[in-house]
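With one protein chain held back, the other chains of the complex are shown just where they sit.
We call the chains A and B, going by the order they appear; numbering starts again at 1 in every chain.
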Amino acid sequence: MKIDNSLPLEYSTEENRLKILGFWIFLGAEIALFSTLFTVYFVLVNGVGNGPSPKDIYELKMVLIQTFLLLTSSFTIGLGIHAMRLGLKKAMMTFFIITLVLGLGFLVFEIEEFITYVHEGATIQTSGFLSSLFTLLGTHGLHVTFGLFWGTAILMQVKKQGFTPETTNKSFIFSLYWHFLDVVWIFIFSFVYLKGLM
Amino acid sequence: MKQLFPVSHVMGFVFSLVLSLVALTVVFYDMSYAMGMTILLITAFAQASVQLLMFMHMGESKDKVTLYTNIAYALFVGVFTILGSLLLLVWDI
């Protein structure tokens, strides 16, 4: 395997560069996926049937906590990659662990929010609006959940193998994924919650 | 310790918090729908750019033209899917 030492380790082999580009294109597909979910939400947001409307159920406090947790986790994983480029394994792992813990925190609050909705009689089966809301949030939440497992698997490899072209490549790609989930959340925050409460 | 917190990342984080606060104004101040949506669109896309450029290092690799094209294409498809669907199913024109 040819290693180009002038580049950061995660870009150092041809295979690594292919994987990073491939993952970016995958993120392009993810944009299309979430755009479609947003389409569904925007089309159905007024289809409340006999159920509650957005204003009835959205709670700003919960949303702000989730937003803060996810924004911060996006910041810490960025720091993790920065530490990785400096070759600081312990710092990198610490930042990654903080990121995953914040992600878990986000998920706990999201699930709590879902439980509150259900207690208020707003389930995924209630109305077109709620079906689209739960599906949009749920898809994002499932991505976060998947990310928690994926990130843990990568951390285990970094711990065992240290920084190699493979492990740094995986960590970097994971960071792209995590930042992207934050980007999606920004749009959910703005166009689902804030627009709904406007 | 200082080297662990590069200025660009800290700035990016501060930016995204500030932009979130600016977006929040649409809830707390009474404003027209058009005004609110304009604020949300600007803050959301600005925040997304912060993530893409400052955190995801979009411009650092040799493939950056491909990456920008890819995101532009995805946004093209996404925006037209949303607007077209609203045109067909919701807006009454």
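Remarks
Note that a contact is a pair of C-beta atoms (placed from the backbone, for glycine too) under 8 Å apart; a residue touches a chain by one contact, two chains touch by 3 or more.
The working rule: contacts and distances are computed from a predicted model.
Protein name for the hidden chain, per its UniProt entry and selected from "Oxidoreductase", "ABC transporter permease", "Quinol oxidase subunit 1" or "Small RNA 2'-O-methyltransferase": "Quinol oxidase subunit 1". Of the candidate positions A:L60, A:I111 or A:A153, contact with the unshown chain belongs to A:A153. The residue touching the chain not shown here, chosen from A:A29, A:L60 or A:L86, is A:A29. Residues of chain B that touch the chain left out of view are 63, 66, 73-74, 76-77, 80-81, 84-85, 87-89, 91-93.
Although one chain is not drawn, its touching partners on chain A can still be listed: residues 1, 17-19, 21-22, 25-26, 28-30, 32-33, 36-37, 39-40, 43-44, 46-51, 124-132, 135, 150, 153-154, 157, 166, 170.
Rule of thumb we're sticking to: only the chains that are shown with their structure count from here on.
Centre to centre, using the average C-alpha position, chain A and chain B are separated by 15 Å. Of all the residues in chain A, the ones that touch chain B in their complex are 11, 17, 20-21, 24-25, 27-29, 31-32, 34-36, 38-39, 42-43, 46, 60, 67, 71-72, 74-75, 78-79, 82-83, 86, 88, 91, 175-176, 179-180, 182-183, 186-187, 189-191, 194-195, 197-198. Interface residues of chain B facing chain A in the complex, by the touch rule stated above, are 3-6, 9, 12-13, 16-17, 20, 23-24, 26-27, 33, 36-37, 40, 43-44, 47-48, 51-52, 54-56, 61, 63, 66-67, 70-71, 73-75, 77-79, 81-82, 85-86, 89-90.
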